[in-house]
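Only one protein chain is missing from this complex, and each of the others stays in its spot.
Chain IDs A and B follow the sequence of writing; residue 1 opens each chain.
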Amino acid sequence: MKKLLFAALAATALSIASPVTAQQTPPNVLVVGQIAEPKSLDPHAVTAVNDFRILVNLYDGLTRYKDGTLEVEPSLAESWTISEDGKTYTFKLREGVTFHDGSRFNAEAVKFNFDRMLDENHPFHDTGPFPLAFFFSSVEEVTAVDSLTVEFRLAEPYAPFLSNLAYPTGLIVSPAAIEEHGQDFGRHPSGTGAYKFEEWQSNSRVVVSRNEDYWDGVPPLQAVIYRPITDANTRIAEMLSGGLDVMVEVPPDSLQQFRDDGAFSVYEQAGPHVWFLILNMKEGPFADRKIRQAANYAVNKEAIVDNVLQGTAEVAAGPTPPAFAWAYNEELEPYPYDPDKAKALLAEAGYDGETLTFYVTEGGSGMLDPITMGTAIQADLEAVGMKVEIETYEWNTFLGEVNPGLEGKADMAEMAWMTNDPDTLPFLTLRSHAFPSEGGFNSGYYSNERVDELLDEARAATDQARRAELYKDMQEIVQEDAPWVFVANWKQNAVTGANVQNFALQPSFFLMLQDVAKP
Amino acid sequence: MSTYIAKRLLAAIPVLFGLSIIVFLIMAMIPGDPATAILGSYATPENVEKLNRDLGLDKPLPQQYLIWLGNLLQGDFGRSFTLNRPVLDEVLERFSATLILAGTSLVLCTVFGLLAGIVSAVRQFGWTDRIVTFFVLIGISIPSFFLGLLLILLFAVRFKLFPASGMYAIYGGGDLPDLLRHLFLPAVALAVIATGVIARLTRTAMLEVLRQDYIRTARAKGLSERKVIYMHALKAAMVSVVPVIGLQAGFVLGGAVYIETVFQWPGIGAMLVKAISTRDLLLVQGGVLFVAAAYVFVNLIADVVQSILDPRLKS
Partner (left out) sequence: MTTAVDTDRPADKHARRPSAWQLLMNNRLAAVGFYVIFVIVFVALLAPLLPLQDPNATSPADRLLPVFTDGHVLGTDQLGRDVLSRLVWGTRVSLLVGISASLLAALFGSLIGLVAGYWGGRADNLIMRGIDMLMAFPYILLALAIVAVLGPGLLNALYAIAVVNIPFFARNVRGVTLGLSRREFVDAARLSGKGHVSILLTEILPNVMPIIVITASTTVGWMILETAGLSFLGLGAQPPQADLGSMLGQGRSLLFTSPMISIIPGITVFMIVMSINLLGDGVRDTLDPRLRAGALNRPMPVTKINRRTTPEPPGDTGAAALSVTGLETSFESTAGPQPAVKGVSFSLRKGECLGLVGESGSGKSVTALSLLGLVASPPGVITGGTVTIEGRDMFTLSESEISAFRGSKVSYVFQDPLTTLHPLYTIGEQVAEAVRAHRPVGRSDAWSKAVELLKIVRIPEAEKRANAYPHELSGGQRQRVGIAMALADDPDIIIADEPTTALDVTVQAEILRLLQVLRQERGLALLFITHDFGVVAEICDRVAVMRFGEIVEAGNTAEVLGNPQHPYTRRLIACVPRPGQGRAFLDGVRELPPETGRTGRT
């Protein structure tokens, strides 16, 4: 009897085990390994790059980034004009575009989109929250001039406006679908994009299919399947066993394995990302600029970038990532790794060996390998005589601790930002008026009047050359003041099967799949 | 019997009720709030406060609890803050996935635990006993998450025998063989510890029973050794093994947290870990209630089976 039982078990095991080798994705269907389940497919309700990777294929905005750049080009808006004072933007909309649900895209729809986000009295404002609505906080009024002309009136000149329209927060959703689904729109999305929403099986997949009527050319792929696989190892295992066609955010150490394997192609693309340490300037040792600079000298950024991150990032020189090519100050050299100079600065500043509390997160958007990096930094600082104690927090708790400001809690904290415009990061994190008490993210309390002036001016300037000049000045001052330890600029990576064609990563970190083919 | 079951079910209500209060209190004590989780990197204190107000989280705790309880009594588990969907929808989906995984594991560990325990007791000190004991020891000593990783490394990546993660193949799947294929590795990883525990206990219980006078009586009657062991001894041993199987249900449900994380099984354990980290109070409440109810239910079954086995317990 026992033998029979074992035989039966063995037979079952064999029968369920055998056909896995046939795990190949069908042609014209692209399976993408995501790092998490999307929060929502309502582009106005989300903030995570992971969700953007789906959204930018479902929706279009009035503008979009030109392939391979962070420069804006027309999308649903065919053209636009900006008034002399920089306060009125008039967009001419593309004709004959329909949403996936069949309703028409027009000026009223655009107005509906922005009113929903910005007007608390809008009947569908309660379908939020809209965490990034402040991207458009300068918008005073949106008017549908005629069915294909829409006018935005701003309270003040706001240079990043066009760029923000290209961000997912500016993607245009179908008003009809919002009216139909209300709060559940996030699970029943409808846009104008190259792919139509098919199904969202919680924790398993989001499926989108080709939009046969796409205004910018029907995409070659029949369907894209997004699979949330939070565990990087599992993602790798799936990629290796052929269950995925595309995998993003490959752990640095596994990248080599894929490079060496002809069955895969590896892609890398630098983007507007900066990884840094916020230093608490309000109290403790880091109130002293010399000690902040010492920390910048003490951390061996090359070792972190080359070894820990295996070359998937570059050393950051200042607050602005080089991906904003036009605004980046090329003359800025990163703080060199110079422990002796750090020690000298510490001695000069009279650092008394006070223990520093260092907030480290376990993961999180753009944080790369935060524990390992934090540990390496801690060891570097200890090496020059700074006593550092790490406290680790899970990402949401971490944000809950860091965003309200470090005062009374910690001396330093890890942080990373990915932004779409050189204005966003410094404006939110380096201005005197961006202290947490005033609703900003300046958790380390950096305050420099000159920087404030430069940022305000750059925001109002409509001339890009002028803005570039201002930002470059700002970078120099900030680097010298060292409110942060500037650590790394990430290069996003992805691996695809060798049969995936026309795949490219964008500096925006968006995953544009409109032209990808997989015969 | 039915009054007994009814009484036990009634007794479960205060347990679940108390549990829901505990969950509420713990969640209230955890620093941070769902608003931060919803707003992500862009959560300023100001936005957080506003959102908390919108979500009704600024109300005093007892009031929040009563609102929740009132809704629950009408069958409404509320809406998850972070997933933006009804708690019940999410929990039912997740819970059924966990039931499949944990149920399979429970069956596996019961069958193999009993078999191993019996064989090991019957062949005490023989080679079979030694081998079984050895594997049982490995089983109860190996961290299940480590075992899970090793299984993936070996059977999914190296030999490509089983899929590495998920519950169904993405296309062409969805049928039973597909589910079984995905189920195999996580169910095994989850069952290992419980199998060890049950095997050890069965072995001890069997050995203890085999020393009893009534076993000697059975032998004195001239019954075959097979009958002595598989009828007389096993039945008596089951009386002490059955409640432990019930307890293992708790461990299997708990262990599912690791296994679901490692194998990307879309179950309730992984959901709860995430819900705790995002402070999604109502989702945690709903999830914990379901898990606790399952635990209570399995133990009820164990007790009922026990009292059917042992008529002495009825009086």
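To be clear about the criterion, contacts are C-beta pairs under 8 Å (C-beta built on N, C-alpha and C of every residue); 3 or more make two chains touch, one makes a residue touch a chain.
The model shown is predicted, which means the values in this text are computed figures rather than measured ones.
S.K.: Which residue, B:83, B:106, B:149 or B:167, contacts the hidden chain when the whole complex is considered?
M.R.: B:149
S.K.: Among A:128, A:219 or A:374, which one touches the chain that has been omitted from the display?
M.R.: In the full complex, the listed residue that touches the missing chain is A:374.
S.K.: Determine which one of B:185, B:228 or B:241 touches the chain that has been left out.
M.R.: The one listed residue touching the chain not shown is B:228.
S.K.: Which subunit A residues touch the hidden chain?
M.R.: Within subunit A, the residues touching the omitted chain are 232-233, 236-237, 240, 251, 253-254, 256-257, 300, 303-304, 306-308, 360, 362, 369, 371-372, 374-376, 378-380, 382, 389-394, 397.
S.K.: Contact with the hidden chain only, please: which subunit B residues?
M.R.: 14-16, 18-19, 22-23, 26-27, 29-31, 121-122, 124, 133, 137-138, 140-143, 145-146, 149-150, 153, 157, 204, 206-208, 210-225, 228, 232, 235-236, 239, 250-251, 253-258, 261, 269, 272-273, 276-277, 288, 291-292, 295-296, 309-312, 315
Definition applied: only the chains that are shown with their structure count from here on.
S.K.: What residues of subunit A sit close enough to touch subunit B in their complex?
M.R.: Checking each residue of subunit A against subunit B gives 2, 12-13, 15-17, 19-21, 23, 25-26, 29, 31, 39-40, 45-48, 129, 131-132, 134, 183-184, 186-187, 202-205, 225, 227, 229-231, 233-234, 237-238, 240-241, 243, 365, 394-397, 399-401, 403-404, 417, 436-437, 439-441.
S.K.: Which of the residues in subunit B come into contact with subunit A in the complex?
M.R.: 31-33, 36-48, 51, 54, 79, 82-85, 90, 93-94, 97, 115, 149, 152, 156-157, 160-172, 177, 180-181, 184, 261-264, 266, 271, 277-279
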